[in-house]
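All protein chains of the complex are present and in place, except for one that has been dropped.
Chain naming follows the written order as A and B, and within any one chain the residues start at number 1.
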Amino acid sequence: MKKNKQSGMSVIVQNTTRMVEGLIFLFGIYLTVYGHLTPSGGFSGGIVFACVFILMTLAFGKNSVLKFLGKTTAYIFNCSAALLFLIIAACGCLFNGAFFSNFLEKMFPSANFRIFSAGLIPVYNIIIAVNIAAGLFMVFIILAVRRVVEINGKRRLISTELFDKTERKR
Amino acid sequence: MVYTLCFVLFVIGLYGVTCKKNIVKIILGFLIMEYSINLFLILLGWRKNGVVPVVEPDTIMQCFAIKSVDPFPQAMVLISIVTGLGILILMVALAIRLYQRYGTFDITEMNRLKK
Partner (left out) sequence: MSNLSLFISIPAGLAFFIPMVSRRIKWFPDIACSVTTFILFLLSLQTLNQQFIYEMGGWPTPMGIVFVLDGFSCMMLIIVNLIGFIVSLFSVDYIEKIYTSKLRYYSLLLLVITGINGVILAGDFFNMFVFLELALIASYALVGFGCGAKDLEASFKYMVINLLASYFILLAIALLYGKFATVNMAHTIALMQQYGKDNIVIFAFVLFLVGFGTKAAIVPFHAWVPDAYTSAPAPISALLAGGIIKGLGIYVLMRLTYNIFGMSPLISNLFICFGIISIVVGVLMALGQWNFKRLLAYHSISQMGYIMLGFGLGTPLGILGAVFHLLNHSLFKSLLFLNSGSVEYETGILNLKKLGCLSQKMPVTAASSLIASFSISGIPPFNGFWSKLIIIVAAVQAGRPFSALWAVIGSILTLASFAKIQRYVFFGSGEKFDENSTKNIKEIPSLMKMSVLILAILCTLGGFLAIGGVNGVFGPVVNSLSGGTGQYIEEVLGK
């Protein structure tokens, strides 16, 4: 049976991935949103999100994922999440507090052990998860995704982004 | 003692960094060193017969503060792991680029700066 090299792995892997990837994504959301009540928070949730995208790239080939989350989109998510983190942290200054103060807790105090308690901490968790997911997936695209190009008349397999973005001009 | 084993792991990582010629083995040596320091930090917070540092609706705070495992090293190690991840990514990217330029992973052959 001829296997098309361009589109990822075999049929079994693709079917299993289709069944499982939504559940992994849901697990990542659970880890992130409950980060102020149970162990792990933004970092671990972000890594699980990045793993979902990497799994999809491995199983279905790179074009299926790069259509909706290319390098530019991931970069924009990364930078804007980091900026949003800093802006919300700086907003703490405005409410008579210091730089990172938890102003939502001061404005809307709430009971413990509920999902909407602890003020700003769930918000920070979600922002960090987006940041790390975009960042790790961008690293994966840059380091591991390759394409076939013609160099000096021969077909070679090189990594797409690492080749000559930053060079001396001479 | 357990802390001595952490230092043994640290020295193994140090051996990997200083005495090996392949770049990938140097990177693995750094990883082992980083794991050993993170392990040391977490083990510092252990308390005998301790409980998980998660507060539930029916805990008494004084007993909890005496009995629970120290949560501060856990927060430090979380940040340290993420920092180590960033360093690892940069090292691997450098290793890939070095391979493209020199054609080998052997560091004894990369001495064009001396010429």
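FYI, a residue touches a chain if its C-beta (ideal position, glycine included) is under 8 Å from a C-beta of that chain, and two chains touch if they have at least 3 such contacts.
Keep in mind it's a predicted model, so treat the numbers as computed, not measured.
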{"item": "Where the missing chain makes contact, among the chains that are shown", "value": "A, B"}
{"item": "Residue among A:13, A:33 or A:89 touching the omitted chain", "value": "A:89"}
{"item": "Residue of B:52, B:65 or B:94 in touch with the missing chain, whole complex considered", "value": "B:94"}
{"item": "Touching residues on chain A - with respect to the absent chain", "value": "75-76, 79-80, 82-83, 86-87, 89-90, 92-93, 97-102, 165-170"}
{"item": "For chain B, residues in touch with the removed chain", "value": "10, 14, 17, 23, 26, 30, 33-34, 37, 40-41, 44, 70, 73, 76, 79-80, 83, 86-87, 90-91, 94-95, 97-98, 101-102, 110-113"}
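FYI, only the chains that are shown with their structure count from here on.
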{"item": "Distance from the mean Cα position of chain B to that of chain A, given in whole angstrom", "value": "23"}
{"item": "For the chain B and chain A complex, residues of the former touching the latter", "value": "54-57, 78, 81-82, 89, 92-93, 96-97, 100"}
{"item": "Complex contacts: residues of chain A adjacent to chain B", "value": "38-39, 43, 112-113, 132, 139, 142-143, 159, 162"}
